[in-house]
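Of the protein chains in this complex, all but one are displayed in their positions.
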C-alpha cells in the first residue's frame, strides 16, 4: 500500500491534475476547494482506519493475488467473513464521517468485473481476467481509489442504447484501434468521481447483440486526456464558503458522496485496460452482481449515518428539556428500529453469500435488494422523525453571521438557548448537523444510489420464485398439481 | 382597501423602515433583497388575487363591521361559507406560488383574538373587543398584512413560563404605565414577519395565575421602536444571490414563508392596542382556537403546493420518457391521493364549523387537528415519491454556471437532455423546482408550522370522547353500565 | 311509511317468502335463523332510529316527489345538507350496531339511477324517469328496503362481458317480450340481499355498444320467481348457533352486512320496472355515480364502527391495568386520528356536493374516492392497533362452554381476570367484541365493499387534472407553455 495514510491520499490527489469543473470554473486542488474538500476528507477516512488498531482488522484484507495486506476496498471477497467484515467496516465509516465515504463503488465494481471476466474467458477463451488481475494488483499495491462508473445519461428512457437519437447517451466504443479502444459518452452521478485515481467503466444495463459497441468494460485513469468532470450542486452547498463552519452542519465531512458528471470525449484505452469488448450477453450478469454488492452496502453505511443522526436527536432533545417525554423516547426507538432493520439485511445477505465460479464471493441477491429497497423508504422516515423531534428551529435558525454579529448576536444567543449551562452554540451546531443530514441531497442519494426503488421490484419479479410458491400453496389447499 | 394591488403592497413595505437583519447585516429593502424578495412576492399574490375576476369572490369578503369589501385575509368568518371560501382561496394561492404566502397567520390571529376578547369582556366587563374592532377596522381599511405572533423561544422546555431561569424566554409585560404596557421577549419562526405591517402578539400556551405577566395580547407596528427582526436561513438560500435564477428552483417565490425572529426589547404598547392584560385563564382557549384555525389551513395551502409538485413530476417523467410506466403512474396517483386526503380535512372542518359566542365562526377542532397531523406525515411521503420519480439528477445536477459555461456547457446540455425536442434547460428547471419543493426547510415547515405532531395527539386525548366511546362498546358487548 | 318500526320490518320479512339458502338448506325465516338474524337486526335499526326523537331529523327526509316525511334511506338528495345529514346518520348507525346496517346500498342505487334515467330521457325521449319515480314513490310510501345490485361474477377478469365463454358471468337480457324483459345472471356480495324487499339491478361496469344486452337497469321484488339467494359464510359464523352468545362477540348484530349471492334464472321484469334497456353509453356514468355515493358512505359508517372499537380497546386496557401507559394512550389516539381522517372525506365530499342535471345531488367524486381508498388502508391499521392493545388472549380465549363448565370454569374465571372488582366475564365479552370487529370478514368488507383499491386509483388517473397540474408547475419553473 503505497498510499498508507489519509495525508498520503491527499497528496496523491494534489498531483493528479485531472479536469474538474464546478460552478463554471476549473478546480485546481480538490483537497482544498471548499466544495470538494469535505468529500475528500470523508474518503480519506478509508485510508486512516487502516492505521487505527481498533479498525485495522476490518479495514484491511489479505490479497488472494499477492498474499499481501491490502485495503479492504481493493479486495476480492474470498468468503462470508470477508463480506461481513466489509459490512462492519462500512458502518464504522458511516459513524465516523456521517456521510458517504465513496470508496465502496469501486470495490463493488472490482468484485463484479472480476467474476464476469472469468466467465467471459471461460466462454470465449479471452484473457480478460489476466488483464484485470494485473490492473488490480497495481491498484492494491498503490492503494488507489477507484470510482465504479456505471450510470449513463440514458436520454429518452423509453428507448434503449442503440435507439437513442444521440448515440452518446450511452457510453460506447467509437473506434477500435490496434493498440486499444476509443470511447465516447458520459457517466452521471459519479460518487467520489472527483477524488478517485482510476475510473472503472462498466455498462449500465443488460444489453443485447444490437448494442455490442455499448458493451465495454475498461479502466481509465482519472487524468486521461479527454476526461472532463463536472461536480454537482448539493443542497446548501454555498454554506461551505470557508472551511469548517457551523452553518454547513457537518463542517469536516460533506452531506453526500460528492457526485460528478464524468464525460469521455474520445478517450483512448489501451487493450490491457479493456475487460469486456462487445460480449453483450454478459452485461446483464455484470450489472446484476454490481447492483447486488452495492445494494448490500447501503444497509451498512446508512446505518452508521442513522446512528449519528439518532445520537444527534437524543442529545438535542436532552438539551432542549424534552428528552424524557414518552413520545420523544418512542420516536428515537423507532429510529433505532428502522436503522437496525436496514443493518439486518446487510448482514443477512453477506451471511448467505455464495462463491461465483471465479471464486469471488457474491452476496445473496434477494436480501441485498431488500436492503436497498428499505433504504429508499426508511431514510425518509428517519429524517421525518428527526425533524419532528428537533423542532422548528431547523427551518428558521439565523445564520452564523448573525450569531456572531455585534448588533444581533446577543438576541440569537439568548433566544436559541436550551437548558441551563449548555452553550447556545452547541444547540445550534447540533441543529445544523441534523438539518444537513435530513435535507434534500442526502435523501435523494438514499433513494437513487445503487438503483432506484423500481429496480429492486423488478428483481423481486424475476427472483422471487413465484412458481415454487404457487406449488406450496396448492399443496396445502389440496389442489392437484395439474391445476 | 388602501393597498389595492401587489405593487401597492411592495411600495408600502419600502416605506416601512423596520429593522431586519440577515447574515449579520441590516436589510434596507425587503422587497428587493434576494433573501427576502421571493417571500414578499408570494405574499403580494394575496393582494393580486383581489383584482383577478376569477378569484375576486374568494379573495374578498364583506366586513361585518363596516359592510365594505375587504380582503378575506382581514375578515372575521361569519359562517360556514366563509370558512370554505377561505380554504379554496388558500389552495389557489398554493397553486399560484408553490409556497407559503404567509398571510393566513394574521387572519387566524384576528379570528382567535376577536372571539376571546368578546368572552373576556363578558366576564370582566372590559372593553377589549371594542379596542380590537377599532384596530381591525384600521387593518381592513388599509388592507394591512398582519403577522400572528405566537411562538416563544421557551428555553428549557421542561419548565413553564414562570419557571425559566431567564424570564424573557416567554414574552411578558415588564412595566405597566398609565398610557400602556412595555413588553419584552421574542417570537420565533415568524412566518411573513419581515414583510408584515403589524404584529399581533399572543401568548403561546395555556397559562395559569402564576403567569399573569405572560398573558398578554396586543398589536405592535412592525416598525415600533425596540422591535428587531432576524431573518432565518433556509436550505440552499445562497442560490438566490441574484433574482430569478434556475438553481433557486422557484425563482419568483421562495420555498417557505420566510421565517424570522422578532425580538421585543422593551417595546411600548398603548392601551388601545392591548386586547388581553393578565386574564391568564383565557390563554388556553385563545391558543386552542388559533391552533384550530391554523391547522385547518394546512390542508388547503399544502394541497396547492402538492398540486404543483405533482404536476412537476408528471411533466418531468413525461420529458424523461418514463411517464407511461405503470409504477410511475401509480406513484403519481398516490401523490394525488395523499394530497386530496389533506384537502378533505380542511373542507370538512370548515363544513362542520360552528359559531363562537362572539358570532365568529370556528372550524371543527377535531377535524382541524386531523388535517395538520396528516400534513406532518404526508408531505414527507409526497416528497419521497417525487424524489423517486424525478431521479438521481436532483442530487447531482451541475450548477447554472456550468450550464452556461463555454468550457463545459455543451456537456451539461448534452448529457442532461431527455426526450427529443424538449430543451435540456426545461428539464433542469423542472428538476430544480422539485428539488426546492422537497428539500429540508419546506418539510420542516410542514412538520412544525401550526404545531408539532404531538400537539395534535394531545388534542385527541382531550377531545376524543373516550368515555362516550367506551359506553358504546359496553352496550354492544352487553356489559352493564356499572362495569 | 307503512313500515314504521323495527318490528314492522321484521314482520314484513317474515311474509316475504323469498328463496334463501345457507349451508345447503333453505332458510325459512331470516329474522330468526341464527345466521341471518343479527344482520336483520342491524338493518332494523335504520327503521328504529326514525322513532327516536334524538335521531329523527337525521333518519328522515321530506320527499321531493310527494312532500311526505320518508326514511332518508329512500330519499333523493336535494342539497348539501341532505348529503351531510346522511353522513351523520350513517355514523350514528355504525356506533349503535358496530356493523354494516346494509341499507345505504339501495339508497345509493336510487340516487344514481334517478339522475341517469333523467339523462337518458333527455337524449332518447324515453320515459325512464317517470317509471322510476312511480316505483320510488311506492318504495317511499311502503318504506321498503332495497338492495342495490351491481357486482357481477365476472368470470375471467381479463375479458369483458361480451367476451366471456359463459355469457351469464354478467347479468343480461335473454329475451325481450311485449310486456317486459327476461334477465339471467347473478349478483355477488349482495349486502343486505337476504333481508331486502326489492332488488335494484344495475350494470357493473362501463360498457360499449357490443354489450347492449348487458346494459340493463330494473327493479325486481326479492320474491320474484327465478330469484335464488345463497347466504355466504363469515369468519367464526358457527358461533352464532344460538342467539346472543358471548363467543359471537357482537351478540345482537353481525360482524358485516351479511352478503349473499342473488341468482336470476330467467326472471321476468315488466316494462314499468325497467329503467335502462340497452343504452350502454350511460352505464359508465351510472357506475361512476353509484360508486361515488357508496364510497362516500364508508368514511361515515366505518367511523362509527371504529368509535366502538376504540371504546372497546380503551375500556379493555383500563380493566387490564394498562390504560395509563403512554404507548397505550398513544395508540388509542392513533385509532382516533385514523378514524377522523376517514370521516373528514365523507364530510368533505358531501360539503362539496353538486347537483346533477336531474337536480339530485352528487358528492364530490374525487374526495369520495379518497374516502374509500383510505378505508382500505386504515381499517387494517386500526385492527392492528386494537389487536396490539387488547393482548394475546384474543387468540387463546377458552370457549363460553369452558367459562360455564363445572370442571374448568373456575380456572377460566380466575386466570382471565383483570383488575379487581371487574367480572372476568366482562373482560371476556369485550375481548370477544374486539375479536369479532378485527377478524377476517370485517376487514375484507372494508377492502372490497364499494370497490377495490385499484378502482379508486383508476379514478385518480382520470379525474386528477394532470394536465392542469403540469401547467402550474411549468409556470412556476418559468417553462414556456409550448414545452
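Quick notes on this structure:
We call the chains A, B and C, going by the order they appear; numbering starts again at 1 in every chain.
Basically, a contact is a pair of C-beta atoms (placed from the backbone, for glycine too) under 8 Å apart; a residue touches a chain by one contact, two chains touch by 3 or more.
As the structure is a computational prediction, the values presented were derived from the model and not from experiment.
The residue from A:129, A:370 or A:444 that touches the chain not shown here is A:370. The chain omitted from view is touched by exactly one of C:221, C:359 or C:398, namely C:398.
Residue-wise, the contact with the chain that is not shown comes from A:312, picked out of A:6, A:89, A:183 or A:312.
From the set A:72, A:273, A:429 or A:448, the residue in touch with the chain omitted from the display is A:429, counting the whole complex. Think of the hidden chain as still there; on chain B it touches residues 326-327, 330. Touch with the hidden chain on the side of chain C covers residues 21-26, 151, 153, 155-159, 165-166, 168-169, 186, 188-189, 228, 230-239, 247, 256, 259-261, 263, 320-322, 324-325, 327, 376-377, 380-381, 383-384, 387-388, 391-399, 401-402, 404-405, 407-408, 411-412, 414-420, 435, 438-441, 443-445, 447-449, 452-454, 457.
Residues touching the missing chain, restricted to chain A, are 84, 95-98, 244, 249-253, 307-312, 314-315, 318, 329-330, 332-333, 336-337, 340-341, 343-352, 366-367, 370-371, 373-374, 422-423, 426, 429-430, 432-433, 456-457, 460-461, 464, 466, 468-474, 476-479, 483 (touch as defined at the top).
Following the convention adopted for this analysis, only the chains that are shown with their structure count from here on.
Centrality by C-alpha centroid: the chain sitting nearest the overall protein C-alpha mean is B. Work out the mean CA point of chain B and of chain C, and you get 40 Å between them. Looking at chain B, residues 457 sit in touch with two or more other chains.
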